[in-house]
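Before I ask anything, here is the structure I am working with.
All protein chains of the complex are present and in place, except for one that has been dropped.
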Amino acid sequence: MLPTFEPKILAFLCNWCSYAGADLAGVSRFQYPPNVRIVRVMCSGRISPRFVLKSFQEGADGVLIAGCHPGDCHYSKGNYYTRRRLTVLGKLLEHVGLDPRRFKVKWISASEGGKFADVVKEITEDVKKLGPQNSLKRVDENE
Amino acid sequence: MEGGGILPDFEPKILAFACNWCSYAGADLAGVSRIQYPPNMSIIRVMCSGRVDPIFILDALKKGVDGVMVLGCHPGDCHYISGNLMAERKMRWTKELIEKAGCDPRRLKLEWISASEGERFANTAREFTEQIKELGPLQKEDKEKISAELKAASKVVDESRVRVLMGKERELVEEGNVYGDKAAQKDFDALMKGILDDEHTREKILLAAKAEPLSIKEISKRMGMPSQEIGRHVMWLRHKGKIALHGIEGRSPLYKTVEVEV
Partner (left out) sequence: MKSGQEKVGAVLVVGGGIAGMQSSLDLAESGFKVYLLERSPCIGGVMAQLDKTFPTNDCAMCIMAPKLVATGRHPNIELITNSEIEKLEGEPGSFEVTLAKHPRRVSSEKCTGCGICAQECPVEAINEFNEGLLPRSAVHIDYPQAVPLTFIIDKTVCIGCGICEKMCKANAIEYDQAEEQQKIDVGSIILALGFDEFNPEIKKEYGYGIYPNVVSSIEFERLLSAIGPTGGMVLRPSDYDIPKKIAFIQCVGSRDEQCDKSYCSAVSCMYSIKEAIIAKEHTEGLDCHIFYMDIRTFGKEFEDYYNRAQEEYKIGFTRSRPASLREDPETKNVIISYVENGEPKEEEFDMVVLSVGIDAPKDAITLSERLGIDLNKHNFVSTKKFSPLSTSREGIFVCGAFSSPKDIPDTVAQASGAASKASSIISSERGKLVAKREIIPEKDVRLEGARIGVFVCHCGINIGGVVRVPEVVEYARTLPNVAYAEHNLYTCSQDTQERIKEKVKEHDLNRVIVASCTPRTHEPLFQSTTSEAGLNPYLFEMANIRDQCSWVHMHEPDSATEKAKDLVRMAVAKARLLEPLKKATLDVKRNALVIGGGISGMTAALGFADQGYKAYLIEKTSELGGKVRHLHYAVTEENPQDELFALIKKIENNENIEVFKDAELLSIEGYVGNYKTKISYENLEKEIDHGVVVVATGALEYEPTEYSYGEDRRLVTQLELEKLLAEEKINPKNVVMIQCVGSRGESVSYCSRICCTTAIKNALQIKDQHTDAKIYILYRDIRTYGFMEDYYQKAAEEGVVFVRYDVDSKPKVEITEGNLKVSVKEPNIDEELRLDPDLVVLSVAAIPDPNNEELSKSLKVPLSKDGFFLEAHMKLRPVDFATEGVFLCGSAHSPKFIDESISQAEAVVSRACTILSKDYLEAEGVISIVNSDICSGCETCILVCPFDAIDKDDKKKAKVNELLCKGCGACVAACRAGAIQQRCFTDEQILSVIRSAFQEVEV
């Protein structure tokens, strides 16, 4: 039997809302699949499209970005930039052949531990169905 | 509750847990003395009656045994000082759970039998066999239902807070708690009864919502309990990650038991 495919998903979370939401999922012991690796940034506005591209290049099967709900941003409007920038990026990724289900942008507040767990479940399940991501993965010269 | 009526050909299966130092020796003495008693009983030796976990009993009943006896030393004679007293308290709650599972609590019997009481052992065995014969087979037509009920009951015993309290009862009532206060037996009983009720309800909810997602109204209809109370338990189970929202039907959220692969 083939081993089941365990995708690797990178999540970029803003410090004030979504990272806190992920912590709350822990405090509340909401269980979710262990496929996500979290990278903390201070504000979702810090997330450069480059990070997303690099993640897919390195072999991420999915990328999740989460920030404060519109209006809740600790830095008053950082998440609005995120929204615009990443909408464009999402379209671009789709254009170059990446399945849009591999790239998600969500708003998760500090009190939405349950939502964080649900979002992780959702993206993990989606990406599992899609199989390994190869469209943007860097081809190693040594191989 | 199960119905009575003696079946003429019914030969019950009976299990007895006997402590090594008194009751098992008593059973041996019955043998040495060639005292006859019905052959329905199988004996399991344990070092102390205190070792008998309520789960053993519930599990035995679930697996098809019709009655269980727990036999230990007389109070004061326990080889391990107070194991038998612990057993006594535990068996009281086990009876409660057997009843909750819809079975007759008389299917469990606790007796003190010393190493010199071969006669008493045989009499006890005889009387208990008669008793069980009178009660009839435990698993008649509704085999699956009883088995599920008993499984729910054994899960209740498996809840850590139930185990903690069963284990601590004697200490809390007789010796005092960490603050040096002794609990009145009736207060403890009320607490324990409340906990057993709650945990049992929760286990039954989990059991009901295991096969298919159910609404709170449906669960309460099946269990014959008010939805307000069922709802309270479902919220708690959801909070603990034991049940999950599955979908919504009309205006009713449906819940399904979470099965944890360990």
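Per-chain numbering from 1; labels A and B assigned in written order.
Operating definition for what follows: a contact is a pair of C-beta atoms (placed from the backbone, for glycine too) under 8 Å apart; a residue touches a chain by one contact, two chains touch by 3 or more.
From a predicted model like this one, the values you see are computed outputs, not experimental measurements.
> Going by the touch rule given at the top, which residues of chain A touch the chain that is not shown?
6, 8, 10, 15-17, 19-20, 22-32, 34, 37-43, 45-51, 54-55, 58-60, 68-69, 71-72, 74-78, 81, 85, 109-115, 117
> Against the chain that's been left off, what residues of chain B make contact? List them.
Those residues of chain B that touch the unshown chain are 160-162, 164-165, 168, 172, 176-179, 181, 183, 191, 195, 198, 215-217, 220, 227-228, 230-231, 234-236, 238-239, 245, 248, 251-253, 260-262.
Throughout what follows, only the chains that are shown with their structure count from here on.
> Taking each chain's centre as its mean C-alpha position, how far apart are chain A and chain B in Å?
One centre to the other, that is 49 Å.
> Name, in rising order, each residue of chain B that touches chain A in their complex.
239-241
> Mind pulling up the chain A residues that touch chain B in the complex?
28-31
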